[in-house]
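Right, one structure below, let's go through it.
For this depiction, one protein chain was excluded, whereas all remaining protein chains were kept in their positions.
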């Protein structure tokens, strides 16, 4: 099938996506400090692309209803743990707690990944989890 | 706290762990071909260590009841996707399907990780998922 | 700035993006076999998401005119080399050649990355380059 | 061979492993600050699993007598260097020095890995080595 | 072809390489602080090897005239972004700006790599770019 043929029928409604983006961003990241949001970093360099990226990531990916938000955040924690991305993991530890995951579940996911991505990556992630819990007063 | 002091009280019951290991291995990997099981590879080089590793990984980690087996397998799929480990992912795609995850859920987890670990890693994982589904006749 | 406020003004024209996506995809990937295109793999699992991903990646990212297509492909070759993603690298080696990069330039980029991502990753990439050149009869 | 059949004969003696764990931990990590030991981080989240992990990693893996402790620590330095895990590398730089590796040998191992894991990863590791040596007054 | 036979004809002129090394190092890294140069870290551990590494990396790799210095630095930025090496990226962000790349081009390269190496790695790189620009007063 040709790309050109296929995309003629593109019927994405940007207003609908913008609405979903705002709603999902609020659900996930309301407890994250403004200066820690990647969106502001993107905007610093390119406002239009920042919008495109947010609409795509938050509005078209996170807002999908194929798996519950809790599962989505736990698999995100797993991915960011083995990738050793503590800054991004901080955001999604907040998101996981904000959508109702318990700290025990988040810790368990991190421990589980130690088999695949190694123990040092899990240690870094547990340290992030500990800090986020302290920051939220949920220890 | 001193290690020596702490571990004096170690009360791991090896028989109990061996039982859990067997039960969990059966639940997860009954559809995996014998020659694709890492356990046999480990045994080839060191029988005693192979036993220790299985007891630890399957009996002491996978058998924990802190999160449902479905969640455990989905986070494992996420970790193996971003780590780009197609052989191991094959085993856990089987395990995920064997504990009741749907193919749509597994695909969704892989798509979600493309934001964190990149699109090429997700493509490799989707290819593995497609092959496992074909192998099982579940397409 | 609030997400909700910001995105109210979202003015993405999906028809325009669909057009750019088709044009850029043709420019880059016309020499790539249909079954090697990730787009078809995505469609296999989720047609709507496949469309969203193509519109975003090809239409909103690759089609940007901030750097020449040649530079865009060479930096992509560098990224895929150090990430050791030979399948995806194959696609972008085609794209690099299709937009006018020479094989000497592509090889030089790969050699350069050996300092950062190590020599084995560069070796894998040179092997891919060699295969693509043979496939195209450009050796 | 069936798992269940195989593990019936499991004859791990937990007391013996606990003893080995304590002895090996002391040999390796006596110079590491208490708050930098992963063991305490694991305990913070799950005391029982922390014990299981220590018994497995330190008692069943590190304590094996297949290669000398010096070789074991040098290969660990190599692995942690290319994985870019400076916190864990700090622990094992201590361990390497504690079991008798010289600083010249540790530096040489790090330099050697620059061919495989790239120069930036080696630079991070050399910085860790420099800091540990300063901390120990062994510069 | 035998190694021994081939290398009999080795006609590398070390004086010529030393000259190229100095010239290229000055072109790239004149704005980098002395204590941030890996060369000094290498020298701390092994003076002779530090020389060999500099002659090879800077004199024999960077000084090659197969691609323009701007392209060389942009592909380096791409590689260091997906490898998540912020310290080394800092050096090459300086180098990229010093050989005439604009901040818009550097940002674009980083955004482009987010498709391959993931968004978190790109975020780390954009933060480095922001800091280097502030340090240079070029924001």
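For clarity, chains are labelled A, B, C, D and E in written order, and residue numbers in each chain start from 1.
Following the convention adopted for this analysis, contacts are C-beta pairs under 8 Å (C-beta built on N, C-alpha and C of every residue); 3 or more make two chains touch, one makes a residue touch a chain.
Remember, it's a predicted structure, so these values are computed and weren't measured experimentally.
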Open item on the list: With the missing chain put back, one of D:18, D:78, D:95 or D:128 would touch it. Which one?
Closed with: D:78
Task: Option from B:18, B:32 or B:57 whose C-beta touches the chain left out - done: B:57
Open item on the list: Using the document's definition of touch, tell me which of B:16, B:87, B:104 or B:139 contacts the absent chain.
Closed with: B:87
- [ ] With the missing chain put back, which residues of chain D would touch it? List them for me.
- [x] 57, 61, 64, 66-67, 71-72, 74-83, 85, 88, 104-105, 108-109, 111-113, 115-117
- [ ] Please give every residue of chain A in contact with the chain that is not shown.
- [x] 82, 114-120
Open item on the list: Need a quick check: the contact residues on chain B for the chain that isn't drawn.
Closed with: 38, 41-42, 44-46, 49, 53, 57, 80, 83-85, 87-88
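Rule of thumb we're sticking to: only the chains that are shown with their structure count from here on.
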TODO: Please compute the C-alpha centroid of chain A, do the same for chain E, then give the distance between them in whole Å.
DONE: 32
TODO: Determine the centre-to-centre distance between chain C and chain D, using the mean Cα coordinates as centres, and give it in whole Å.
DONE: 40
Task: chain B and chain D: spacing of chain centres that average the CA atoms, whole Å - done: 24
Open item on the list: If a residue has to touch 2 or more other chains to count, which residues of chain A qualify?
Closed with: 49, 57, 64, 80, 83-85, 88, 104, 108, 111
